[in-house]
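What follows is one structure encoded as C-alpha cells, with my remarks underneath.
Complex shown without one protein chain; remaining protein chains in place.
The letters A, B and C name the chains in turn, as written, and every chain counts its residues from 1.
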Amino acid sequence: MSKHDTHADHHHEELPFWRKYIFSVDHKVIGVQYTITALVFLMFGFALMMIMRWQLAYPGQPIPFIGKYLGDTIALDGILSGDGYNAFGAMHGTIMVFLAIVPLGVGGFGNYVLPLQIGAPDMAFPRLNMASYWIYLPGGIIMLASFFMPGGAANSGWTSYAPLSVIATTGQTMWLLGMVFLITSSLLGSVNFIVTAVQLRAKGLSFFRLPFFVWAQLVTSFLLLLAFPPLEAAAVLQLMDRVAGTSFFMPTGLVVSGVEQAHLSGGGSPLLWQHLFWFLAHPEVYVLILPALGIISEIIATNTRKPLWGYKSLVYSAIFLGFMSFIVWAHHMFMTGMGTTLSTFFQATTMIISVPSVIILTCLIISLYGASIRFTVPMLFALSFLPMFAIGGLTGLPLGLTASDIHLHDTYYVIGHFHYVVAPGTIFAVFAGIYHWFPKVTGRMMNSTLGRLHWFFSFIFINGVFMPMLFQGMAGILRRQYDQSEQLHGASAQGLSVMVSWSAWLLFVAQIPFIINFFWSIWKGQKVGANPWEATTLEWAAPSPPPHGNFDTVPVVYCGPYEYSVPGKKTDFCPQHVVA
Amino acid sequence: MSHHEMTAEEVSHHVRTYLKVFGALLVLTVITVGVFYLHLPIVGAVVVALIVASIKGSLVACYFMHLISERGLIYWILALCALFFVVLLLLPVITDHEAVGTVTH
Amino acid sequence: MSAAVAIPHDMEPHPVTGMYNGKFGLWLFLASEVMLFGALFSSYVLLRMGAPEGTWPKHGAEILNVPLATFNTVVLITSSVTMVMAWAALKMNNIARGQLFLTVTFLLAGAFLVVKYFEYSEKFNHFEVWLKEPMVVDGNSVSSIRGHLAKDCPPLTKETHIRAFAIPEFILLDPDAPAGSKEHPPTLRIDGGNIRRISDFGPAHSTFLATYFTLTGLHGLHIIGGMVVILYFMLTGSRFAQKRPDKYADRIECTGLYWHFVDLVWIFLFPVLYLL
Partner (left out) sequence: MQAPMHYGRWLPPLLSEHGSQIDHLIDVLHVFMGVLFVGWGIFFLYCLTKYRQRPGHTARYEPVKGTVSKYAEIGVGAFEAFLLVGLSMPVWSAYKNDPPAPAERFEVRVVAEQFQWNFHYPGKDGKFGPTRADLISASNPVGLVETDPAASDDIVSVNEFHLPVGRDIYVRLTTKDVIHSFAIPTMRVKQDAIPGMEIPIWFKVKEDAKSEAIRERMTQVFPMRKANWYRLRHHIATQDYKDKDGQVLLARGQDLGATYEAGQELLEKLEKAGVTELSMQPRNPLEVICAQLCGNSHFKMKAQMVTHDDAGFAAWVEEKSKVIEFDDF
C-alpha cells in the first residue's frame, strides 16, 4: 500500500481550469457535477409537472403567464394539448427517475461520499468515472432536445409501452437514444462503484465495518449492473421497430386509425416489452430508495449519538431486498391477463420483499430509542423521511395483491404510492444529504433558519400534494388523464385536484429558501472544520473540502462505523480511524 | 494463482493447453455442423446444439479466460449473474403458458 | 496524467477477489453483457414460441448461409487463440511476438467482418413478395414468392413513414430455384394490385430475420469495439510495453477477456440462429 502515499506530492500541481472543473477525473468534482446537473433536471421535471397540474386543476383553461410561450404543438392558444400533456407526463417521469433522482443518489452522493467513506484516494477508475458523467449529460440533452422534434417529445409514458410507442412520433426515437446513453453511463458507473467498494477499502475496513451508506451503494450498483442491460436490449429492439421496420413488439393484424398495417411482418409480442421494461424498472425503484436509505442511516446515526440499531440486519435486509427485486417485476403487469399460478408467484414475492423494508424501517426507528436526538436540519428531513416512506411502502401492499390491484391499478393510488416513496421519501433524503455533507464539500455550513423554513413548508405541502391522490385513486380516478372531469367519477372528485395543484405550486414556493440558502452558503456560509457534526465515518477525517487525493494521511480503520457515546470515553464519538 | 508470479515455463505450459483447447473447439464445431446435417428431430437438435455450445463456451471461459484458476468473490458474482440470466430465460415460459387469452392471428 | 493519484490495487491483486481492479471491473462488465445478450436470447425464444404458424423458418439454414457461418466460427475461434497467445508471449517478455499475435487477431476479426458483409449484402438483394391472390409458379399455387429482381425491373422505393417498400405498379422477379434444383423458373411479372407486401430479406422481412440482424448486428458492433481497442494497442503497444511490461500484459489480458467473451457469444449465436 505504500505507493498510495506518494500522491501527497501532487497536491500543489495546478491543473488548468477545464481539467479541474470540467473534464475532471476527481471523484469529488464529478460528484458535484452530477449533483448540480441533476438538481437542475429535478427543477425542470418539477416545472413540467407544475404546468400539467394547471391543466388538471382547471382543465381546458389557458395556462397563465407561460402558456403562450409553449408553442402550438404543446399548447394551442395557451391551452395544454392532449399530446402536450402526455409528452410532459412521460418526460416528467423519465427526467425524475433517470436524470434527477438516480444521478443524485448514485452519481452525486455515491461518487462524492463513497470513496471518502472507505478511505480511498479516488474511484478505482477515475477516467471511467469522468466518462460516466460525460455520457449521462448528452443522454439528458438528447432527452430535452426531443421537445423540439416535430410532434414533440416522447408521449407514451415513461414506461413507453409498445405498440403505442412504436407508432409514436420522432420524440420516442430520441427517448430511446437518450436511454441508451443513460444506461451506458449507469453501467460504467456501477462497475466503477463495485470495484471501488470492494478493492479500495482502507486497511482495517472490513465489510462489516462499512458504513451502511456504502452497503446501500454497493447493492444499488449490482442492481444497475444486472437489471439495466435487459432494458438496453429492449431499447435496441424498440429502436429497430421504429427505425428498421421490424415487428418485435407488433403483433400480426394491427389496424391503426382504420388502416390495416399490412407492411408489417407482424409476429411480435407487445408484452415482451413490458417484461423487459419492468425487469429493469422494478429493481430501478430500489435504486431510487436504497441510496436514500443509506443517506438517512448516516444522518440518523450521527444525530442520535448512538450506534444504529441492528446494523447487520440492515445490511442483510438491503442485500435480500436487492436480490428479491429481480423477481417481482410482473406485479406491474397483473392486469395484462396473467393467470393464477404466475400471479400467485409474483404477489407472494411482492409480499416477501416488503418484509426487508419493514425490517430496515424498524431498525431505523428503534435506533431512536435511548438516543440523544439533535434536531438539526438534515435530521429533520431524515426523521420526516421515515413516516413518509412508511406511507409509501404501506400503500404498496394493496397494489401488490392482485385482487385489490384490480381496482387500484393505473389509478392515482399508484401515483400516490410511489410519490410517497420518491418525493417525500427520496427527495427528502436528498435534501437531508445536501444539508449534511454541504460542510464537507464547501467547508461551510448551510443556514439553519432557512433550512428549517424549507423543511417545514416542504413537509406540509408535499403531503398536500400526495395525500389527496390516494383518495382520488380510491375513487377510481385514473392516472395519465388529461382531463379527469371528462369522466363522471372523476368530475365528482375534481375538488381534490385543485387542492393538489395548489399544494404543488406552494411546494415550489417552499423551495425558494433552499435555493437562496444553497447559493448564499457557498460563499457566505459559516466556515467549519473537518468534522462539524462530530461524526465517526472516514469522510470526516479528511479536510473540508478534501484535496485531490482526499486524505492527508492514509487512514487506517480500527472500529465499526457508528461508535457513538461509547461508555468511558471523553467525547461522545470515536472516529473509525482513531485507535480505540 | 496470480499471474504475476507466473514463470515463463508455466506460461509455455499454458500455451500447450491453449492449443489443445483450440483443437477441441474445432472438433466441436465440426460436430455441431455435422449433427445439423443429420436432421435430427427438433428437440434432439436443440439439445445437442446447446450442449455442444455450452461445452465450447465453458472451454473458452475456463481456459482462455482463465476462469478455472480464479477464485473468491468473482464466482459468487457470476453465479448471481447466471441465476438472473436463468430468470430472464424463464420469461418465455412464463408468458407462453400463463396468458389467459388466446392469440388471434 | 501527472496529477493523477495512485489507486490501490491498480496492479496487484486484492485478496478478496484475487484480481487487480481492471480485471475485476472487466468481469463485472461481462456480467452485464451476459444479461444484455440473455435478454435478447430470451426474446428470441419467446418470439419463436409465439410465432404464428408458417412465419418462422424451420431452421435458420433455410434462409441463412451455413458454410459461411461455419467458416466465420473457425475464424473467430482462431482469433481467440491468437489473442491468448499474444498475452502469453507478453508474459514471457516477448514483445515482438505479442504484437504479432495481436496483429493476427486484428486481421482475423477483420476477416470475420468481411464475411459478414457478404452475408448481409446478399440478404438485401433478395426479395419476397406476398400476394393477395395465389399465383401459379412452376406448377404450384403459392401465396408468396422469393427471388431476385429481374434486370429490367423498375427500382423499388422505400416509403419512409412506414419503413417499408411502397407497393410498385408491377414487379419483374426471377424466382428462386425450387429446393433441390438449380434451375430458376422464368421471370415473373406481378401486378401491384396483387401485391400485399414486398420486402427484401432485411430485418423487416420477418421476425426471424429481425432477430438475426439485431443479434448479429450487436455482436458485430462488439467485434468493431474490440478491433478499435486492439488497433490502439497495436499502434501504441510496443512503447507501452517497453515502459511498463507488467501493466501492458494486464491491459492485454483484459482486452483478451473481452475478446473471448465476444467469441463465446458467437459460439452460441451460430447454432441458435443458423442451425435450429
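Definition applied: a residue touches a chain if its C-beta (ideal position, glycine included) is under 8 Å from a C-beta of that chain, and two chains touch if they have at least 3 such contacts.
The model shown is predicted, which means the values in this text are computed figures rather than measured ones.
K.L.:
Please identify which residue in A:P163, A:G322, A:P378 or A:G416 touches the non-displayed chain.
P.N.:
In the full complex, the listed residue that touches the missing chain is A:P163.
K.L.:
I'm checking contacts with the chain that's been left out. Which of A:S325, A:S458 or A:Q481 qualifies?
P.N.:
Of the listed residues, the one touching the omitted chain is A:Q481.
K.L.:
Please identify which residue in A:M52, A:I391, A:I415 or A:A542 touches the non-displayed chain.
P.N.:
Touches the omitted chain: A:I391.
K.L.:
Need a quick check: the contact residues on subunit A for the chain that isn't drawn.
P.N.:
Looking at subunit A, the ones touching the missing chain are residues 59-61, 81-83, 85-86, 155-157, 161, 163-164, 167, 250-258, 260, 262, 269-271, 304-307, 309-310, 335-340, 343-344, 347-348, 351, 354-355, 358-359, 361-362, 365-366, 368-375, 383, 386-387, 390-391, 394-395, 397-398, 401-404, 406-411, 471-472, 474-476, 478, 480-489, 491-496, 564-567, 572.
Throughout what follows, only the chains that are shown with their structure count from here on.
K.L.:
Would you mind telling me which chain pair, A-B or B-C, is linked by more contacting C-beta pairs?
P.N.:
B-C
K.L.:
Express in whole angstrom the distance between the two chain centres, defined as the mean CA positions of subunit A and subunit B.
P.N.:
Comparing mean C-alpha positions, subunit B is 37 Å from subunit A.
K.L.:
Between subunit B and subunit C, tell me the centre distance in angstrom, where each centre is the average of that chain's C-alpha atoms.
P.N.:
18
K.L.:
Identify all positions of subunit C at which a residue touches two or more other chains, and write them in rising order.
P.N.:
Residues 16-17, 24, 28, 31, 35, 38-39, 46, 50, 52.
K.L.:
Of all residues in subunit B, which are in touch with two or more distinct other chains?
P.N.:
Within subunit B, the residues that touch at least two other chains are 73, 81, 84, 88, 91, 95, 105.
K.L.:
Can you list the residues on subunit C that touch subunit B in the complex?
P.N.:
Residue list for subunit C touching subunit B: 12-13, 15-19, 24, 27-28, 31, 34-35, 38-39, 41-42, 45-46, 49-50, 52-53, 59, 61, 66, 70, 73-74, 77-78, 80-81, 83-85, 88, 91-93, 246, 249, 253, 256-257, 260-261, 263-264, 267-268, 270-272, 275-276.
K.L.:
Which of the residues in subunit B end up touching subunit C in this complex?
P.N.:
Residues in contact with subunit C: 2-4, 6, 8, 11-12, 14-15, 18-19, 21-22, 25-26, 29, 32-33, 36, 42, 45-46, 49-50, 52-53, 56-57, 60-61, 64-65, 70-74, 77-78, 81-82, 84-85, 88-92, 95-96, 103, 105.
K.L.:
Under the definition above, what is the set of subunit A residues touching subunit B in their complex?
P.N.:
Touch list, subunit A to subunit B: 198, 222, 226, 230, 251-253, 266, 269, 271-272, 275, 279, 323, 326-327, 330, 337-339, 341-342.
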